[in-house]
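For reference, the structure I am asking about is given below.
Let's look at chain A:
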Amino acid sequence: MKKALLVIMIIALAVSAFAMGAKEATGTAPAGAAPIKIGATWPLADITGKQGSMAAQQAVDEINAAGGVLGRKLELIVVDDELKADKGAAAIEKLVTVDNVDLLIGGMASGVALGQIPVMKKYAKVVISTGAASYKVEEGLGAEADWYFHLHPWDYNQGQSYADGWEAIQKKFGNVKIQKIFLAYEEGAFGKASFDASKTLFGGRYTFDGAPFKSAAFGGGDYASVLEAAKKYGPDLFLWAGYDADALPMLEQAKAMKFNPGIYLGAPPGWPADFGKSPLAENVMLYGMWAPSINGVSPASKKFYDGFMAKYNTEPATYFAPLSYSAVYIAADAIKRAGSTDTAALIKALAATNYASPLGQTITFTPSNIIKHQGVKNQKILQWQKGRQEVIWPFESATAAPVYPFPAWK
Partner candidate 1 sequence: MANKRNAAIFAALIVAAVAGILVWRPTVIIYGLQAAGLYASIAIPMGLILGIVHIVNLAHGEFMMVAAYLTYMVCTALGIDPFVAMIPVALVTALVGFIVYKLTIRQALKAPELNQLILTFGLAISLTQLANLLFTSQTRKMSFGYVSASLSIGELSFGVYNFVFVAIAVLMVIGLRLFLTRTTAGKAALAVGQNPKGAAIVGIDVDKTYGLVFALATGMVGMMGAIFITRSSIFPAVGSPFTMKSFCLIAMAGIGNIPGILGASVLLGISENFLKAFRETRGWADIVFFVLIITVILGRSIKGKKA
Partner candidate 2 sequence: MSKLVTTGLTKAFSGLVAVNDVSFTMEEGEILGIIGPNGAGKTTFIHLVSGILMPSSGRVEFKGKDITYMPAHERSRLGIARTYQLIHPLENLKVIENVMIGAVFSRGKSLKEARRSAEAICAELGLERLERDTAQLSILEIKKMEIARALANEPEVLFLDEVMAGLNSDETLQLIATVKRIALERKMAVGVVEHVMGVIRELTQRVIVLEAGELIAEGPYETVSKNPRVIEAYLGGAA
């Protein structure tokens, strides 16, 4: 019994100690009466959600330092969705019914968004979503969901934009020739969606094939058989859709197998720390929405980047950081124009958004296949050059010309 009491006391102490620390870390609520509350959910144990929430807080602090919105301060309330649908749904219930937030932002995984949608529908609060690329999410939302503002491109938007991008690149740079495309995709939902979208978009214009692999993120990491299939196919453009854990090991195995495509391109949601430092990384291409090199062409990006570095002393590692930062600014701007946080007025104001974002492009909302308010529709094609991600396409935000072909293995 004594032991049991002891353990209970230890737990209580540990919890309260941690809780105190956490409170200090998140900071005190901004002074002044009745702040505008922004509720957010992200997977905080994942780098995407963690930095997303940090960037959103950065935006809130910047706006509050500049006097807030409508004379009121902004307050960001973040709840961890733990990458689980039920936790994500409960988080929305809490933000709406307990914290009484004025609008919702955030999101990363489609699997969590699917679980949150029924709850979001119930309250029909304004949502500015920073994640959820799967077309299944859009199907789940339906055409009626005019309160849902989706910043992140849908999977088919991404596919379409790559198809456009390669067309444009081939036109501008005569030496780049693409006929055969091979996609190695991780076998989960993310990779399978990429494959389905690419097949329909590339299928007509190019000869296209693909094969699945088990991502190192889930205990795989053996790419020999998929690379062998790719090598046999002999593509001009080799694409892989997986996770950051796959990036370098796949490259190393490709070298070991002397697999040498004209373009070697990866499309993970994020890249490993210091990928650029590897000698193999040179001239690997990638799909993405943002890279620090955009600072050179976009003042918004530079402002975001410098602010993030100053506040947290670490580099934003994924595009979820600038995307989440954008979500807060878009919300603040719309509230200012609407003159209130009333949902109907806010929807109207948001629909008229025109925001020069750190992504190096201006964000507006236009209809996509089903929903009315889709933000970003295009992705960027980038290339690792001398350890930095340089934007190749779209040309208006390009920071470098493509190096082609991908150098042969020594």
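How were these picked? Simply put, all candidates are chains of the complex that A comes from, given by their letters.
Note that in this section a contact is a pair of C-beta atoms (placed from the backbone, for glycine too) under 8 Å apart; a residue touches a chain by one contact, two chains touch by 3 or more; residues count from 1.
From a predicted model like this one, the values you see are computed outputs, not experimental measurements.
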Item checked: Options 1 or 2: the chain contacting chain A in this complex -> 1
Check: Hey, which residues of chain A end up touching candidate 1 in the complex?
Finding: 45-47, 50, 187, 211-212, 214, 216-219, 221-222, 224-226, 228-229, 243-249, 252-253, 255-258, 270, 272-275, 277-280, 317, 409
